[in-house]
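First comes the structure, then the notes that go with it.
Apart from one protein chain that is not included, each protein chain of the complex appears where it belongs.
Our next item is chain A:
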């Protein structure tokens, strides 16, 4: 069953076509990778799915329902969450607060409850803190919960972005180069984390990644973009042996690597 469907999606920036007629079908509960050389249009695709950019033409369906034209926060409320290639944490806020911001739409206390600090509100806030802490434990950052987000090392910041995205309780999670800047140990942890998230949280995961070892190991389906066009898709084995992909992106060594 497909959860996310992209139909004939095109995005133009002036004369530049960043995405051209992309079709994509993402199965519920799958791990899908989007790969391709720099400037291929991968992030642009994510930005359209999450409502940051409006497509020039084409459609995006979440569970059969079009989400084109929705604002980014509405897309988030529909159950799509993401991390960013160029890390976008709330730098001056604490690690725990960052995750709590992710819970925004699930907290029900409005102005009234806040002003009068009602028992309902206090209970909700307390539970939110605890839930945020559990999410930090889940990604392995619980010891840093009181630190300022911008003071964290690079790898930890990437993990925090994941924890924050999980806090929105997404159905589909988009990870934009989650392993960028991580050392091999961190990348191995990340690989495990992605697996576990899919299994335990019944997530559908789409990731952009340049680390081919990670991609080939983890994904069930791979989509290859080049110059804004989809040049191939299939299983890791299909992609590894695809002439076009080798030429455009992987290079000759890739068939033997991994």
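Note that in this section a residue touches a chain if its C-beta (ideal position, glycine included) is under 8 Å from a C-beta of that chain, and two chains touch if they have at least 3 such contacts; residues count from 1.
The rule we apply is simple: contacts and distances are computed from a predicted model.
Candidate names were "Secreted protein", "Branched-chain amino acid transport system permease protein", "LLM class flavin-dependent oxidoreductase" or "Xanthine dehydrogenase family protein subunit M", and the UniProt protein name of the unshown chain is "Branched-chain amino acid transport system permease protein".
Contact with the undisplayed chain is limited, among A:4, A:26, A:48 or A:76, to A:76. If you put the missing chain back, the residues of chain A touching it would be 50, 52, 71-73, 76-77, 81-82, 84, 88-94, 96-97, 100-102, 104-105, 107, 109, 111, 114-115, 117, 121, 125-127, 129-135, 137-140, 145-146, 148, 164-169, 189, 192-193, 196, 200-202.
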